[in-house]
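Below is a structure I'd like to ask you about.
In this view, the complex is presented without one of its protein chains, the others remaining in place.
Take a look at subunit A:
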Amino acid sequence: MNIHVKQDEAAKECRLDDMKQGILGRDVSRPDGLPKVTGTAPYAAEYKIDGCLEGVIVTSTIVKGEVTNIDASSVLDMPGVEAVIDDPRLTARAAQGTAGEAPAQPARKVGYFGQPVAVVVARTFEEARDAAKHLKIEYRVEDDAIVDPEEADAEAQGDGTKMGDLAEAMNSARHSVDVVITTEGHNSAPMEPHAAIAEWDGDKLTVHASLQMLNYNISELADSLDLDEEKIRLIARYVGGGFGSKLGVSEETVAACVAAMELQRPVRVVMSRQQVFQCVMRRSETRQRLRLAADEDGKLIGFGHEARVSNLPGEEFAEPVLQSSEFLYRGENRLLELEVARIHRMTAGSVRAPGEAVGMPALEAAMDMLAEKVGIDPVELRLRNIPERHPAKDLPFTDHSLAECLTKGAEAFGWDKGPRKPMQKREGEWWIGTGMASAARVHNVSEAKARVTLKADGTALVETDMTDIGTGTYAILTQLAGEMLGLPVDKVLVDLGDTNHPRGPGSGGSWGAASIGSAVFVACEAVRKQVAEKAGVSENELSLSDGRVMNGATLTDLLDGADISAEGHYEPGAISEDYTASGFGAFFAEVRVNRYTGETRVNRMLGSFGFGRVLNAKTARSQCLGGVTWSIGLALTEGLKFDPRDGHLANCDLAEYHVPVNRDVPEVEILLLDGRDPLASAIQAKGVGELGMCGGAAAIANAIYNACGARVLDYPMTPDRVIAAMPENA
């Protein structure tokens, strides 16, 4: 039985709130937690497959040009070496998220230093790695590559937004801010490196891979290999972190498949940690100009946000820096423009909340500067500038919780209201200060399918190709199905990450929970109808809990040996065009800054977030904690360092690319403002995965300023930058 629901109207009456099991929204631990921490949950590279060969990727030592010769004989005599894979199907880059088609081929055409060009296959990993280091490759070098985004030509991305006259608004404004803020590049840095095992039986390909969006990845893989999708089965039951870096099919997965098909043997390819840094997509660095023009009360009359990002020539992705700036604050004179510099560094793509992760920290630092000029509390400045409707498109908002997040967050944090002055509090060598920022992340929802089977034994099975990348998909789908079918969590089995199942949009852009959750919900409604028929009541009257119908009959009795199954198909409809939907939040931070060394440590942080229905308070909180942690990294420690001559990534491991460690992350309080957004999805939920890092870095930047008077305009705010911006008397 298939049910298709296209959401053209608000889900005003959502029966989830009438259900009796009482598990949705609660602190439910992940069903995948125990297998993961006990090491029994297999990740892509961990499947034990007889006769599996090991492939190691070889990367380019030139910036731009072409491989003219790969001398396989230079390594074929080395111990254990089986083959050198040099095949036009090998991909030079990963696919961008949702591309659905092959990324750049062949690998022989080089666009950046460190690009995959070939694969060496051997009996053991060590043998393959040794041979990979010895493979002789000749190149034809093109020496016109530009690697510095500031030296390259840039092209406009889209039309931007132009309303009124921003320059005139800036001239006539009582208060204004005109500032340039930069952010450095970032790496996703997932714990699990990119990895795949491919098996080819002469007709069908079975691939274990670490990927986020199987429904797109299978198309990308099929196109790369010139193979029918029907001949491929892609499996990713557990993914050890993605953060955007596994959205599109990546080089190691294609390489494992090509090698397995050529050699007629299973082949595993795992990227080294250095390759995860050097080959996987980077977040572009940004240079952003913010122009804010306000009247005497701090109301914005002009709003300008122009950003420059970079990518390889031909790549469509441009870090969407302005995404939430489009609608977050008022201002009738608007100018928003994004441009892309074409350079030869590794591919830029989606990394942890693309867009807002870097756009919001710049905007929210500029807002702090404006609050000081106007002489009002920074929370108040934001409250005064929340627009009624999307300021450019004139669309209404769906559930809008920014004001509530700001006021409740301020109260919970103990925010001292009023105008603020830097350098008010010092403890020994440390200046203490506080800062805040708004959070926003656009809400996306996408077409999704899932099958729900209520089994005759009184358990339920949920099947979809949706992935759980550490976010909690297993948990929330367990809860949704359990809530709808009246089953405790241990009676629901969720089976994910297999393209043999009904397809969903995968994990990315924070859309997974709302999209696939809606498909499971729709499927459960259909199952309930059939149960209701059997029970002789209407579905509205059907009350299920703990495996029993309200009149006392058990589901097993009612089903009498027959399973009930339904495939739910959810599709966003007209409402996604007619409204602006976003998650909102607010961050509050207290930091200390060392007056001698410029070192900054975060004393405490609070984030308040509104994103519609909370499906699982525990996993939602974890997502927000993760986001706040990334905010700390973005604010203080993380930055990719590219060599100015050949553009190669210098700090390419976890020792030198500084993600925050436990000691950098203090006590963090998360306030979840549980709500309902009937316009966001069938289950009235919005995405939360990325919201926690969309602006948090600015709360830290603003706290640094409040502490010691250093207004640092370049993220990350490392000791050298803080010292350079510190006033003489600090």
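Keep this in mind: a contact is a pair of C-beta atoms (placed from the backbone, for glycine too) under 8 Å apart; a residue touches a chain by one contact, two chains touch by 3 or more; residues count from 1.
Going forward, contacts and distances are computed from a predicted model.
*Asks:* According to its UniProt record, what is the protein name of the omitted chain, chosen from "Xanthine dehydrogenase family protein subunit M", "Hydantoinase/oxoprolinase N-terminal domain-containing protein", "CbtA family protein" or "ABC transporter ATP-binding protein"?
*Replies:* Options "Xanthine dehydrogenase family protein subunit M", "Hydantoinase/oxoprolinase N-terminal domain-containing protein", "CbtA family protein" or "ABC transporter ATP-binding protein" narrow down to "Xanthine dehydrogenase family protein subunit M" for the missing chain.
*Asks:* Check the options A:Asp130, A:Glu220 or A:Asp677 and report the residue that touches the missing chain.
*Replies:* Per the contact definition at the top, the residue touching the missing chain is A:Asp130.
*Asks:* Name, in rising order, the residues on subunit A that touch the hidden chain in the full complex.
*Replies:* 59, 61, 79, 113-114, 126, 129-130, 133, 274, 429, 594, 596-599, 601, 636-637, 641-645, 648, 650-652, 655-656, 658, 660-664, 716, 718-720, 723-724
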